[in-house]
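Have a look at this one.
One chain of protein is taken out of this complex; the other chains stay put.
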C-alpha cells in the first residue's frame, strides 16, 4: 500500500468513526456537519474529474450544483403543493423519492454540461475559466428572478425526501446514505482514472498533440469528462438540497463555484481523495475559525494562501510528498 | 420613447463603460504582461474608494480624496505584488485563481475590521453636483460628464504610455516575449511591480470616482470585478484597444438592455410580467453577449493568443 | 513504379510574407525510407505539420494510401494509418512509460470511451505495449515515470508509441536528435529494419544516419525542393552541394 493509499484509508475510517461516535454520544450536530462534509466532497470529486484529470479549470461548476438542487426542489415542491409539474403528455405530480430525484438531477446536469461544454471547450486557458464563470452568472441571475420557484427566496421543502427502506429524517441514516453515495462515486472515479478513457484524458491534459497523434480527439475526451463531472456535481447538489431541505440561487453563485474549487485545491488536485480531505478541512475550519473571531475570513484567506504558495499538491501532497499517482 | 431619452441612455451606457474600462485596463495589462489572473482586482477598487472616502471625510477635499485613492491603491497593489503575487507568476491559472480568491477574503474582512461594517460617506463635490443642459435638451449630471471625460483622458494617456514611452516598450516586450525582456537587460521584477501598481491605481481611481455616486462598502468590488472580466474576455485578454471596445459594448448592453428588453417584452405579455421578465433577460444579457463572442471568436475580439 | 503510400502535391504555405512551402511535392513508396533534409528554417517542420494535419496548406493536396486527406484532422489521419514522432517529445510526463505506450494501443483500437476496466489489466493491451517497448529497448524502463527518462529514452518512447499504432506510414521528425553516437547507431539499425513494416518519411539532421538509411533524399531549401533522388544523386547534385552540403564538405 502506498502512503497515499494509507492516507485515503485513514480518511475513510475517519468518516465512519467520527459520525459513529457522534451517534453514540448523541452529538447529532456533528453528524449533520459530517453529512455536509460528505456532500461537499462529492461535489468536489465531480469537479476533480474535469479539473484534476482533464485540466479543465471550470469556475462555473455551481451551475450543476444548483441544477441538482433545483431538480430536487422543484420535483418535491410540486408534491408538497399538490400542483402537478405537468399534465401533458401524462400527469406528473413531481416526486419525493430520492432515487428518482437523483436520476433526474444527474440527467439534467449531464445534458446541461454537454451543451455548456460544447460551447466552452472551444476556448482554453483563462478564457475557459471566464466563460464558465459567465454561464454560472447566467444561471444565477435567472434563478433569482424566476419567481415561480421562489426567486431569491428559494424553495423550502418541509420534509426530507424518502429513500426506500430508510428513514432519511434520522440524521445518521441520511449520513449513511450520503456516505455510501460518496464511496460508490469514489470507486467509480478511481476506476475511471485507470480506465482507457482515464488514460487518454490524462494524456490529453499533459500533451494534447500526442493524443491527436494516436487518433483521438482531445475535444471529445474533454467534453465527456465535463459531462461526467457535471453529472456528479449535480448529484451532490440534489443531496445538498435534501440536507438543508432548502434550495436557493446561492447554490448557483460564483462564490459557490469558488468554494468547490477551493475544496479540490486544498486537498490536492487530481488526487482521488483530495476533495474529501479538502471538504473535511474546510468545514472544520469554517467551524473552528468562526468560533475564534468575527473576522475569521482573514484567517481562512491566509491559510489558503499558505497552501497555494508553499504546499505542493495540496494537503494530501504535503502528507504523501509524491505526485498524484496514476493508480 | 423619445430620442432625447435614448440619447441620454446612450450617454449613460458610455459612462458606465468608461468606468469599466478603468477597472478592466489594469486587469488586462496584468494578464497580458505577467500572465496572471487577478481576482483581487476588485479589492483594489474597494481600497481606492475607502481611501478616498476616508481622506475626503477628514480633509473635506474631494480632489485630495482622489489623490489618496490613486496612491493608496497603487501602494496596496505594489505591496501585494511584492509579498504574494510575484510568487504566483510561475504557477498555473488554478493556483492564481485560488490565491487571489484568498486575497479577496483578506482584503474584505481586513477593510471591515479597519472601517467597520457600515457604509462610508463619499459624495460628489459641490462644484460638480447637479445637472447641466446639453444640446438637444438633455439634462445630464455634470459629475457623470466629468467621469466620461476623465475616463477618456486616462484611456488616451494609457495608449500614449504604452505606445510612446520607454516603459510602454518594455510592457509590450513583456507581452510578446518574456525571455526577451530579460535579454534586454530590463529588471523584470521592477517592471512587474510597476505594471501591477499601475493597474491597481486605475482600479482605485475607478473605485473612488464611482464611490462618490454609489455606496462605499465592503464587497463593492466583486460585482464590478466580474463585469471587468467579462469586458477583457470580450475584448481579448491583453489588448487595451479590445478592452476599451469591450467595456463600451458591455456598458451599452447593460444600460440599453435594461431599458429596451422590458419594452420589447411588453409586445408579448402583460406590462407587469413584461418588466419582470425583461429585467431578468437584461441581467443575463452581458453574459449572453460574452458567451456569443467567445463562441464565434474563442480568444475575444482582439485577442491574439490562445 | 508502385503506388505511393504518402504523397504531397504542390503544397504551398505562407506565414504572412514568408513562404515556408513552395510547390512541395514528395512521395513515399512502400518499403522505403525517404529522408527530407535541409538547413534550419528551410520549412521542414511546417511540411511535417501539413502532412500530419496540424497546419492546413494554403494550396496543394496530400494523399494517404491514395485517399485525399488534405482536409482531414490530425486524429483522422492518425486513424487512417499515419504515425508520427515529434521533434520535441510530446509525452505525458507525469505518467509512466507503460501508460504512454498504452495510449497508442488505446488510440489505435478506437475504444477510448471505456470507463470501467483498468487499461493496464487488459492483457491484450499489455502484450502489445510490452512488445513495442521491447523492440525499442525500453522494456526495463516500463514502470518509470516518463519525466525521469533520459533524452534518448524519450526518443525511443516516441518511436514505441508510433509502433503501437501499427501504422501504414511513419513520419519521423528528427528521431536521432540528442541521442549521442551510440544511441544513433542503435536507432539507425532499428529504423533500417522498420521500413519493411511501413515506409518512413524521415526528417533528420544527422547526415550519417540519413546517408546510411535513406533510399531517396529530398532537399528542402527556403520552402522549395531543390533536389530529389537517390543518395548518390544527391551527393553528386551541384545545386545541393552549393546550397546545403557546401558547408559540410
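Odds and ends about this structure:
Lettered A, B and C in written order, each chain numbered from 1.
Here is the rule we use: contacts are C-beta pairs under 8 Å (C-beta built on N, C-alpha and C of every residue); 3 or more make two chains touch, one makes a residue touch a chain.
Going forward, contacts and distances are computed from a predicted model.
Matching "Ion-translocating oxidoreductase complex subunit E", "Na+/H+ antiporter subunit C", "ABC transporter substrate-binding protein" or "NADH dehydrogenase subunit N" against the UniProt entry of the left-out chain gives the name "ABC transporter substrate-binding protein".
Of the chains on view, those touched by the hidden chain across the whole complex are A, B. For the options A:128, A:226 or A:296, the residue in contact with the chain missing from this view is A:296. In the full complex, subunit B touches the omitted chain through residues 1-2, 4-5, 8-9, 12-13, 15-16, 108-109, 112, 116-121, 123-124, 129-131, 139, 141, 143-144, 210, 212-220, 223, 255-256, 258-259, 262, 271-272, 275-276, 279-280, 282-283. Looking at subunit A, the residues touching the absent chain are 27-30, 32-33, 36, 141, 144-145, 147, 150-154, 156, 158-159, 171, 240, 243-246, 248, 250-251, 290-291, 293-297.
We adopt the following convention: only the chains that are shown with their structure count from here on.
The touch graph of the protein chains shown is a line. Chain centres here are Cα means. That of subunit A falls 43 Å from that of subunit C.
If each chain is reduced to the centroid of its CA atoms, subunit B and subunit C end up 50 Å from each other. Subunit A and subunit B have Cα centroids separated by 32 Å.
Residue positions of subunit A with contacts to 2 or more other chains are absent.
Among all residues of subunit C, none touch two or more other chains.
If you check the complex, the residues on subunit C that touch subunit A are 52, 54, 73-76, 78-79, 83-84, 86, 90-96, 99-100, 102-104, 106-108, 110-120, 122, 145, 161, 165.
Put simply, subunit B touches subunit A in their complex at residues 31, 37, 84, 87-88, 91, 93-95, 97-99, 101-106, 108-110, 112-113, 226, 229-230, 233, 237, 276, 279-280, 283-284, 287-288, 290-291, 294-295, 298-300, 303, 306. Residues of subunit A that touch subunit C in their complex: 191-192, 194-200, 202-203, 205-207, 209-217, 221, 224, 323-324, 326-327.
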